[in-house]
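Not every chain is included here, but those present sit where they belong.
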Amino acid sequence: MAKIGFLLTLGPFQFENWETAYKIAKAAIDKGHEVKMFYYLDGVYNPIKYQTFPDMATLPKDRFAELVGKGAKIIACGICVNARGLEKGKDYIEGVVVGGLPDFAEIVSDVDKLITL
Amino acid sequence: MAQKNVVVTMNQAPYGSIYYTEGLRAAVGVTSGVDENKVAVVYLGDGAYFTILGVDRKDTDRYIGTLRKQGSRLVVERESLKEKGIKEREVAPEFEIVSRKEVFELINGADFVIDF
Amino acid sequence: MGNLYLVNKSYGENGLKLAKLDKEAQVVLIQDGVYVDARRFLGSKVKVYAVRDDVLKRGLTDRIANDVEFIDYNELVDLIVGNKVINFA
């Protein structure tokens, strides 16, 4: 079984990257692989827990909460979080940790494969 | 946990998006862990515009300085320069001009290839 | 373990140009990458895949070059695990 890292630099809704990242990560976990994600730049908007959109049965935050529930580790870049006014991620879904680029460096050291989206 | 050789490709022009600077911050970041991962930065396609001598690099100088000090290579693909009509003498001295074949070899020899 | 080029449209061309130099390249077209004309790899040894869902919702099934193989996310994960990923997406 492999460890797969994800670097996600775009936010929810506007671009398709969060969906692709979720779908690959979910398939990976279901096959028994380990998933570690780092949210960088607009990627830090993904796990805001108050997302609500009548047209969408399952929101980005629900998708990522599902991954956390399945054991994915998710770290968001603190400088990016604070720049965007997300106050150290206080409105994040449970399980998402705010860290820094040294955490990303550690993910890079640790994983077998790395996907950027 | 193991040291990794990482190539960061820079594919976007300054300043329409911030990838030109945040990509460099991430490249420095990659080397910041206990395992001291190695990094090389490669400018491709529209990314080549960043290597033009006259680009305002006040946001990025310190990242470039750090990368150079630790011996990380900063290269720009000759074919990309040509496609954009950038002459080699217009390229700032901190960027090494290499062929696409050399870029391929760099990427082929890396553990991970991250794009910005 | 070969090189797996993961490309979408925005600057995927940068990756595809490198794949042309790579005798064992495999290319995966994802997102708007499925609009890329894969006929350039006809007759080469480069193997091209496209994510089926991304092709279907864009209505491109009949427009994709014949030798492109459609894959789902399970198959994509196997390709990721079995190769080195060259990210251009």
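We call the chains A, B and C, going by the order they appear; numbering starts again at 1 in every chain.
Keep in mind that, in the parts below, a residue touches a chain if its C-beta (ideal position, glycine included) is under 8 Å from a C-beta of that chain, and two chains touch if they have at least 3 such contacts.
Nothing here was measured: the structure is a model prediction, and the numbers come from that model.
Asker: Only one of each chain type is drawn here, so how many copies of each does the whole complex have?
Answerer: Per chain kind, the total copies in the file amount to A x2, B x2, C x2.
We take it that only the chains that are shown with their structure count from here on.
Asker: Would you kindly tell me how far, in whole Å, the mean C-alpha position of chain B lies from that of chain A?
Answerer: Whole-Å distance between the two chain centres: 25.
Asker: Could you tell me which residues belong to chain C and also touch two or more other chains?
Answerer: 84-85, 87, 89
Asker: Return the residues of chain A touching two or more other chains; collapse runs of consecutive numbers into ranges.
Answerer: Within chain A, the residues that touch at least two other chains are 114, 116.
Asker: In the complex formed with chain C, which residues of chain A make contact?
Answerer: 2, 4, 16-17, 20, 23-24, 26-28, 30-31, 33, 112-117
Asker: In the complex, go through chain A and note every residue touching chain B.
Answerer: 7, 9, 40-41, 100-102, 104-106, 108-110, 114, 116
Asker: Tell me, which parts of chain B touch chain C in their complex?
Answerer: Result: residues 9, 11-12, 44-47, 79-80, 100-101, 103-104, 107-108, 111-115 of chain B touch chain C.
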